[in-house]
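Let's turn to subunit A:
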Amino acid sequence: QVSDGVVKIGVLTDLSGVYSDVAGKGTVVATQMAIDDFNAKEKPSFKIEVVSADHQNKGDIAANKAREWFEQGKVDTVSELVTTSVALAVQKIAKEKNRIALISGAASTRVTNEDCNDVTVHWTYDTYAVANGTAKAVTKAGGKKWFFLTADYAFGHSLEKDAGDVVKANGGEVVGAVRHPFPGSDFSSFLLKAQSSGAQIIGLANAGGDTINSIKQAAEFGVTPKQQLAGLLMFITDVHSLGLKTTQSMYLTEGFYWNLNDDTRAWSKRFFDLHKRMPTMVQAGQYSSVMHYLKAVKAAGTDDTAKVMTQMKKTPVNDFFAKNGTIRDDGRMVHDMYLLQVKKPAESSTPWDYYHVRATIPAAEAFQPLSASKCPLVAKK
Partner candidate 1 sequence: MKPVVASSKSQAGLMFGLLLVAGLVAPFVAYPTFLMKLLCFALFASAFNLLLGFAGLLSFGHAAFFGGAAYVCAWLVKEAGWSPELGLVAGTLVGGGLGAIFGWVAIRRAGIYFAMITLALAQLVFFLALQLPFTGGEDGLQGVPRGKLFGLVDLSDNTAMYYFVFAVFFAGFALIYRTVHSPFGQVLKAIRENEPRAISLGYQVERYKLVAFVISAAMAGLAGSMKALVFQLASLTDVHWHMSGEVVLMTLLGGLGTILGPGVGAAVIVALENELADKVGSWVTVIMGSIFVICVLAFRRGIVGELKALRERIN
Partner candidate 2 sequence: MSATAIPSGASAFKPGGELLRITDLHAFYGESHILHGIDLTVNKGELVTLLGRNGAGRSTTMKSILGLVGRRTGKIMFNGTDITAMAPHRIARLGIGFCPEERGIFSGLTTEENLMLPPQVASGGMTLDEIYTLFPNLHERRHSPGTRLSGGEQQMLAMARILRTGAKLLLLDEITEGLAPVIVKKLGEVLRLLKTRGYTILLIEQNFRFAAPLADRHIVLEHGSIVATVTKEALPSQTEMLHQMLGV
Partner candidate 3 sequence: MSNTASQSAKSDFILQTVGLTKEFKGFAAVQDVNLNVQRGHIHALIGPNGAGKTTVFNLLTKFLQPTRGTITFNGIDISREEPAQIARRGVIRSFQISATFPHLTVLENVRVALQRKVGNSFHFWKSEKTLNSLNDRAVELLESVDLGEYVNTVTAEMPYGRKRALEIATTLALDPELMLLDEPTQGMGHEDVDRVAELIRKVSKSRTILMVEHNLSVVETLCDRITVLQRGQILAEGPYAVVSKDPRVLEAYVGVEA
């Protein structure tokens, strides 16, 4: 039975910081959309409530909030959790308190690798997936000598490592890396390092505002076009704020693009009406994960963590976001990813029409295979 007859979903996200465009308010909107759709369609016997809070990208703030939500607020699942350090911190609390963590925004593979647990689902993408898409494409296109500009925290480290592995696996070479404080504002001295490294490709192992600034300042200091930038994790909002002129022809990898097919366009249109911006993959993933969770609660007839987890794992995900997605034992939701290339300004016909879809990376290849996993839940198989 659902405790108190209420399912309570906490959205813990970055509402004011560098990732607030990528996730932020939009994920709260997406959550509400999911609940409204669910209520309308499934007419559940339980009530659904949402709370949201800003974790300011700080693990400790997030951990304290999650703890309070679980202990005092009767929150059943904490969701979104953009920023790797936040996700890792909250994941542990969720395990301790035996509640569910639905992660959409955070990127690091650590979530389902070293730090995996049986109450966490990692939904939208991860560093392996994006590196595997973008870094592989760039290396194959001839960019063999890489230098990384890395956000100095768990996410950046993870992305740098995953991308480095891909580069090396594809015959490339990593000549160096420099780590910048997170969030950073002045990247000039790091770019200077990258410049003098003699690399062809400067891999940006950062995200959001940091990526935007690195790209701008690289142009300012004449780093580009002599050297090429590879934005290892870029979102449509980043392209939107940088403009096509600056970003044209860059490769990027996403788990979702609004202009893929009719389903995505229809959902995205609804989202746009509410939020005035097209959804990022994080926001779309948030909807998808919450919906899947609610359906699982209904199907299991309880909000008991273990039962809901089992239910979620045994049901495939089929919605506008994912086709035949599945949740593995390590908590990874695997689905197709897309290798995209930014259009030239002339090629863009409508607003937010930014990408060519260059390839669909099938679910089976997109994510780190279980065989390579360090997750204790699957290692001994």
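As a working rule, contacts are C-beta pairs under 8 Å (C-beta built on N, C-alpha and C of every residue); 3 or more make two chains touch, one makes a residue touch a chain; residues count from 1.
Candidate selection criterion: all candidates are chains of the complex that A comes from, given by their letters.
The model shown is predicted, which means the values in this text are computed figures rather than measured ones.
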Subunit A in this complex: which of 1, 2 or 3 touches it?
-> 1
Over in the complex, which subunit A residues touch candidate 1? Could you list them?
-> 15-16, 51, 53-54, 56, 58-61, 63-65, 67-68, 71-72, 84-85, 88-89, 92, 96, 152-154, 181-182
